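Note that this complex is displayed minus one protein chain, with the remaining chains in position.
Our next item is chain A:
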Amino acid sequence: MSIRLHAEGLSKTFTLHTQGGTRLPVFRDIDLAVRGGECVCLHGPSGAGKSTLLRSLYANYKPDAGRILVEHGGKIIDLLAAEPWEVVEIRKRSIGYVSQFLRVIPRISTLDVVAEPAIFTGAAREAAANAAANLLTRLRIPERLWSLAPATFSGGEQQRVNIARGLMVHYPILLLDEPTASLDAANRRMVIELIQEAKSRGTAVVGIFHDEEVRNAVGDRLFEVGKSIDVRSAPHAEKEKSAHVGASVE
């Protein structure tokens, strides 16, 4: 499969003006290419910058240098150079992102929260509602909860609603930030199944998975985050530290 997402020379430093201008370098000169049907697991200790990289790939954080090339509507677009409205369009159709926590939209029912991304792409309301119902069923959200807003749900339920929402549209690129963090074994297995389905549709997946079972089940290779700061002078080939899952874990 062809490359769907290609980050080149990505660097990010936070400057905290409210805290005396402290500079926090997070990563430097990252190169990451992800093919359709492939799942790359971001790997590294807590604080290494995995989430920062993932958010950068969604243009939620703005890297200081580099490009993020993505396929959108048959064209290759640099996400970092795109106009805001263009990024909005790209996020609507081409890149999905499942955050760790559901950002609750007050008063909207769970079924509508899940169906909404498809409706924004122009899907018919009924078809979107059916697809949302199907995902919620598979993720074991009891039907009696569907008409309620998810604000009062448990952490695990909210996370599953969030995953359902993130998988509603078959995005060619999918970014997952610890999608199974607060799930029990049965739900974890369902999320694994859903990610595998996305991969078999040709989705390029980049994820952070602390859970080894999930990582082994869906990951094709690891991408080390956090070393790029220390290996500034390393030759280009050293930047992308890839390994088969399992080989460098533990």
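Note that contacts are C-beta pairs under 8 Å (C-beta built on N, C-alpha and C of every residue); 3 or more make two chains touch, one makes a residue touch a chain; residues count from 1.
Please note the rule applied: contacts and distances are computed from a predicted model.
Student: Which one, "Phosphonate C-P lyase system protein PhnK", "(2Fe-2S)-binding protein", "Molybdopterin synthase catalytic subunit" or "Transport permease protein", is the UniProt name for the chain you do not see?
Tutor: In UniProt, the chain excluded from the picture bears the name "Phosphonate C-P lyase system protein PhnK".
Student: Would you mind spotting which of A:His6, A:Arg160 or A:Lys199 touches the chain that isn't drawn?
Tutor: Among A:His6, A:Arg160 or A:Lys199, only A:His6 touches the chain that is not shown.
Student: Of the residues listed, A:Asp78, A:Glu143 or A:Glu197, which one is in contact with the missing chain?
Tutor: A:Asp78
Student: One chain is left out of this view; which of A:Leu69, A:Ala129 or A:Met168 touches it in the full complex?
Tutor: Considering the complete complex, A:Leu69 is the one touching the chain left out.
Student: Pick out the residues on chain A that sit against the missing chain.
Tutor: The missing chain touches chain A at positions 3, 6, 14-18, 55, 59-62, 67, 69, 71, 75-78, 81, 84-85, 87-88, 105-108, 120.
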